[in-house]
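A single protein chain has been removed from this complex, and every other one stays in its place.
Every chain is named by a letter (A and B) in the order it is written, and numbering of its residues begins at 1.
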Amino acid sequence: MAVEQSRRDFLGMAFGGVAAVGGVFALGAMKASWDPLPSVISAGFTTVDLSPMEMGEIRTIEWRKLPVFILKKSSDIAKNSARDVVVGDASYTVVIGLCTHLGCIPSWRPRTQDFICACHGGVFDASGVNTFGPPPRPLDIPPFKIDGTKLVLGEEGPEYAKLVGNA
Amino acid sequence: MKELKILAVVVFLTAIVYIGVEPYAHSKLHPAVTPADFQFQDLERTGKVGDAARGAETFMMAGCIGCHGLESQGMPFSMDNQSASQSFGVVPPDLSSAGLIYDETFLAALIKNPAKALMVEHKFNEANPHPMTSFYGLGGDLDQEVADIVAYLKSIAPASMSSVEIFDDACLRCHGMKYDNGKLMPTEADAILAYMGTIPPDLSPMIRARSHSFLETFINNPQKHLEGTSMPRVGLTKEAQLQVVDYMESIGDSKKEERERVGLYIMGYFVILSIFAYLWKNKVWREVK
């Protein structure tokens, strides 16, 4: 039918418009179905009791399926007031253990007291600051809250806000 | 006109198939049963009026506390779940709420003859006794003593309970509810298997597997629907039972309210779309009619 519409097909466009509105709502429901499940979101909090840690000890714990390094700084490790997590009278490095370059997990070197990433040779110091190689920024600090001698990962406490503000 | 007649024929034939396959067939597959009896008319009513204060003493002397905890009175059950399961086949109920959620005629009958009140006499008899021993009295008027115990239980029971609390007290000992944050029965599976002959099903999807009317008559008297079943008559009052079913619905059909609300919106949307579709279709067809 090569006949041209002499007048705009208003009813047709109105119908198309109403159909499109329905489509938008359907797409909204579909987007919601992709959202992480409530059980996944609620599992996003991990509590770590720091009291049994010894000076110079480093632990890797899992938070939101990611590795998190916790290093209780011994006296020979330099403090970093902009990045240290202070609990009681100890300073800790609390960082997400993924290289900020492309996501490999760096290894702690006890002799040189730093982290080295096997993938492309990036190096981070004991406070997680990038000192050599391709990593563009220090290791990320996860949201945390201090609860006595416990560290709650996933919740943003005032100490976290201060550190992030300093960065 | 002709199209309406055709539509009428299609609707009529569909309706016949639907009625035959659904309400009619289901009435044949599940013949009607007598309504739930919350008066427990098969059990004896002694007519005694219980005294709660006397009942407190009778309760302690009767030794109920040997198997039943009374948490609200500071007397929690002494055994852990594992030991209890192995000893009794099932974790015995704490009695703090019994006075509220169970019918008093039922409770009185239960204390005197558990197997009879629970309707499990087909399983438990002299040779194979029920884990709960019958109470033969402390030497006085048995019916009066029983009435006193029931009065005591009623006096210490809370004024009201939430639906989940009633479920936990009345059902959880045998039936898990894993869709409620992984809540499982405290009784050990192998113990209850030996005791019941089967592991009672987790009740999470049960509200979708059975109708409300089925659950009402079933919980009130399991033998009506499942003759010979090991499930005891629960003895819940009508209100308590309604709350239990409410809780089952809150877990097993948690999206019911959303489903009905969204359903109305979607139906409304398509009514509007149909109007626009009709108007457009008429406009398009006007030039060819």
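The rule is short, and it goes like this: a residue touches a chain if its C-beta (ideal position, glycine included) is under 8 Å from a C-beta of that chain, and two chains touch if they have at least 3 such contacts.
Here, contacts and distances are computed from a predicted model.
*Asks:* Select, from "4Fe-4S binding protein", "Cytochrome bc complex cytochrome b subunit", "MrpA C-terminal/MbhD domain-containing protein" or "Carbohydrate ABC transporter permease", the UniProt-recorded name of the complex's unshown chain.
*Replies:* Looking only at the record, the undisplayed chain corresponds to "Cytochrome bc complex cytochrome b subunit".
*Asks:* If the hidden chain were put back, which of B:Ile65, B:Met79 or B:Leu273 would touch it?
*Replies:* Considering all chains, including the one not shown, the answer is B:Leu273.
*Asks:* Among the options B:Gly20, B:Pro35 or B:Gly66, which residue touches the chain absent from this view?
*Replies:* B:Gly20
*Asks:* Contact with the hidden chain only, please: which chain B residues?
*Replies:* Counting over the whole complex, chain B touches the hidden chain at residues 2-3, 6-7, 10, 13-14, 16-18, 20-22, 24-25, 28-29, 178-179, 201, 204-206, 208-211, 254-255, 258-260, 262-264, 266-267, 270-271, 273-274, 277-278, 280-281, 284-285, 287-289.
*Asks:* Counting contacts across the full complex, list the positions on chain A that touch the omitted chain.
*Replies:* Answer for chain A: residues 1-3, 12, 15, 29-30, 32-35, 37-39 touch the chain left out.
Here is the rule we use: only the chains that are shown with their structure count from here on.
*Asks:* Could you grab the centroid distance between chain A and chain B? Build each centroid from C-alpha atoms only and quote it in angstrom.
*Replies:* Inter-chain centre distance comes to 46 Å.
*Asks:* Under the stated contact criterion, what part of chain A meets chain B in this complex?
*Replies:* That would be residues 9, 11-12, 14-15, 18-19, 21-22, 25 of chain A.
*Asks:* In the complex formed with chain A, which residues of chain B make contact?
*Replies:* Within the complex, chain B touches chain A at residues 269-270, 272-273, 276-277, 279-280, 283-284.
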